[in-house]
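Here the complex is missing a single protein chain, while all its other protein chains stay put.
Think of it as A, B and C in the order they're written, each chain with its own count starting at 1.
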């Protein structure tokens, strides 16, 4: 029997071919399929993997861990990459790869393999996680192997190989773009989306309806947070109370999607130095981010909030670039965790045709004081103090100006 | 004749009373009314000021300067305070105060006065600008003067004084909140808005209709940018081409408002250390910010973009806190200006019920390469290079992990 | 009996006069003298305070807490203000003020008082700490009270008052500058030092000899760190091993001072907006900072180290400005603490005439690999990987250049 290898297997044509190809090269293959909330017939995928030569198949349900340890950690930091992208794929990859390493350890395998290409971000996220957690890992990424690339120059070569090898070819027409799907989002890129001047087709979306086609009624809800994490959703329009991390995200995806919330279209910067056009739908994540940020307005100290705003792009960049498991993430996360101690309270929202509208917020840990804020009463604030405050703040500006005037 | 004083006069009840009060204290008052795009009967305001004792009245049309030198500078930096506020009032104040200083210089006045209270941000923005540009200025801010505050403890005192002194009292019912209006936005705060748990009334808004009440049809448009600044709006739905800084902002306000774009509701942190609930409508600014950011995705280098993202909160904080005229703003703006050299191109958008949807972008200065980005061709990108790229990036992660495993 | 008040009392002329003045105003005064390592006859100071009207005197030995909870926390972050100042006074003030609040709580006093002036940083550090820990505190700072300032316009007024009231006047000639002394440093400012063009007198220094007058022999030592904190000093030249936080700092002050280490002279920026000339001697602190930073070179991940470098000026600014007890310090310190987990090891140094020279370092937690670093062997590093690494890093630079060339 050959060297042991664990392959991150998706069930699709690419990784099926890779499985077969690796199998023919003599590897003893454990196929591993991560369930992070994507639509998939896991049973069929398992059978196919075994058929194609896998000696063992793992199907791992990572959904709950994905929400609690990945999505919610990014939420605490209000992560958003380049102003738009909520990092749905970026957050799932390190978890998928971490579990793959665990399987490799259990199986005594030293080789890890994946089906990501050499131009994208996912290869980086997979491989940095492999090496960060299993420094001695050997990696086989067929799409970066000359022999493999030479063999499979286009889709026709793959179909031909599949036919020869008895690999089932999906009956559905290949979509004119690539997608990645998980609990947090669906991403769309490549193919017809490669022209950044052209809008995507409204029918492309899976989790969300475009605002123009969304239902005419509003959905009203409340989200309750504890230490920066949603613990309860009160769906007022549907008279449902949802708790549990996974259930909350699923429900927000549902009602967010119906209301057309969370579609973005952008040109983004990949870690490998090229620009790429990405379209994303992240209904639940968008609602949560908006609500979380709003609650921080009520409960977080100003300077902590501004430090978070300055560090957020860095944290998002680290996640995007695949450095989830890194000393710098541990460093920054220690601060983020500290900041969430008092982010408790309830945010009220209305979802309506693409909008996630904040309609109120309250917290037992509020730092807001109506009396202090009010223009109608002193509220413990001596307005004359502001005179000195401003004068002292102006001193260096005055010195600067006096020099300019010389 | 008394000491010369220039008063930032709005025409409303507060600054009318202040004008009269200062006049009775014997100051030689120049009333100054800045036109930054608010709704106002400037002629009537002028007459009222003269009636109340102003020896001279200036009405300054600052609209164009406001757009070109303030709104567009913030746009270049993608400024947004605490994730939501587009700084409409914060941007107008330094301009208003700068012109007031110029008038003071022309009139030989040493005293500057304004009607902002001691709890808010505007006092800071006025006074820091006064002192930054005219270090020798003396400031009279009646709402921070004991004598004035003792005299005017509530609205009743003000109405009584107005009646005694023949100050016209607005016939319209006082609104149950305060507003500030200019070309960029209308702000709403105080009064019934002081309860952050309660949503504002849909009827409150002036520039924008709430998404729920917005028109059913879309508005499609294109915005052309040169060096980070909009130079043309092609309103496809209304078959109009608009150029000119001021005209562009006005038109975007109009179509943005009709489509319910740009309303935000937040709890924010004032520079004086208190939290405050603010509601804003910024239709045109919201559209421009979204379009500008999108075009930067296509035309800006990744690292410049990420540096801008890190510095943006700082720049926004400086604007919010009244440090528009400061050496640190000059320092940061030098970098921002540099970054905009290639931010040229066209962004296509659809406005619809609160959404400003990007539907495409193009630029002769694009850094995006379809070939390079494509998953279907090499496009000058050797995917095998990624192997070394990732391995080298992993080296310190591996070292970290090896130590952890010890 | 009057209202209870706790005065931060130094034993010197200023706070003696303040004590008497407050006493005559009828306050029931608890004098509180903090021992942070300064030279002082605490017994005599106590007697003097009682003589001048204090109803109670606290003398608090804060030395150990100062080292462990303040000096070492700043050390972990490599704090240095504006490139030079090691924050000796800034670190002591919050501790002194915190203990004062504790005494006020114990004594049931609501009023806190100190002798710092209105132009300096110490007033801010005292008062921000008072209010941060005891929000309801009332503060009396006589040097900002009109009545007090009017009475004491110059030193002559103070001496006259002292003579009238029987306040002992120090027999020693008043020094032509001010100093503040504690375990970490002595600061010198004001008086003849106010001319930034003139060097201080060599004889002024207390803890350190200027390099030109330092002894001719070297002192060799080793410092052992655990989790970023020094736990052992091996003084090789004097054949002594010193452990214990307080003893380590004292010993490093002694040998550092003999070798002329740690004198700086700078123009710095005070929080109140004015520039100030300060001269400092920080022998032990300088040695520790240099050693700590060096050990981080060996044991800290690069990206963590660079994040620390970016945040260090902010942390130092917060300490300098009196925000030791603030949510933003808690936020940043959480990250700093995390970073120190592996900062273990030994640094070898030679002290000689102003120099603290690193002569070697070692650590069981080293991230340095001689094999990997070596130019003479592969050491697990495939140099060909660098090709791809550089090419991928160059991609966006090439795109930028191609656009420039158009």
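Everything below uses one rule, namely that a contact is a pair of C-beta atoms (placed from the backbone, for glycine too) under 8 Å apart; a residue touches a chain by one contact, two chains touch by 3 or more.
Only a predicted model underlies this, so the values are computations on that prediction, with no experimental measurement involved.
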Selected residue (touches chain absent from view) among B:51, B:197 or B:304: B:304
Of A:148, A:161 or A:389, the residue in touch with the unshown chain: A:389
Touch criterion as defined above, residue of C:68, C:179 or C:386 at the omitted chain: C:386
Residue of C:75, C:249 or C:298 touching the missing chain in the full complex: C:298
Per the touch definition above, residue among C:68, C:179 or C:369 touching the missing chain: C:369
Positions on subunit A contacted by the hidden chain, ascending: 301-303, 342, 365, 367, 369, 372, 381-382, 384-389, 391-393, 395-396, 399-400, 403
Touch list for subunit B against the chain that is not drawn: 269, 272-274, 301, 303-304, 307-308, 314, 323, 326-328, 330-332, 334-335, 337-339, 392-396, 399
Touch residues of subunit C, complete complex, unshown partner: 78, 82-84, 117-120, 123-124, 127-128, 131-135, 141, 143-144, 146, 149, 154, 178, 190-191, 194-199, 211-212, 218, 263, 265-269, 272-277, 293-294, 297-298, 302, 305-306, 309-310, 313-314, 317, 323, 325-327, 348, 352-355, 357-362, 366-370, 372-376, 381-387, 389-391, 393-394, 397-402
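In the analysis below, only the chains that are shown with their structure count from here on.
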Rounded Å distance, subunit A centre to subunit C centre (Cα mean): 43
Whole-Å gap separating subunit A and subunit B, where each centre is the average of the chain's CA atoms: 32
Set of subunit C residues in contact with two or more other chains: 301, 303, 392-393, 395-396, 399
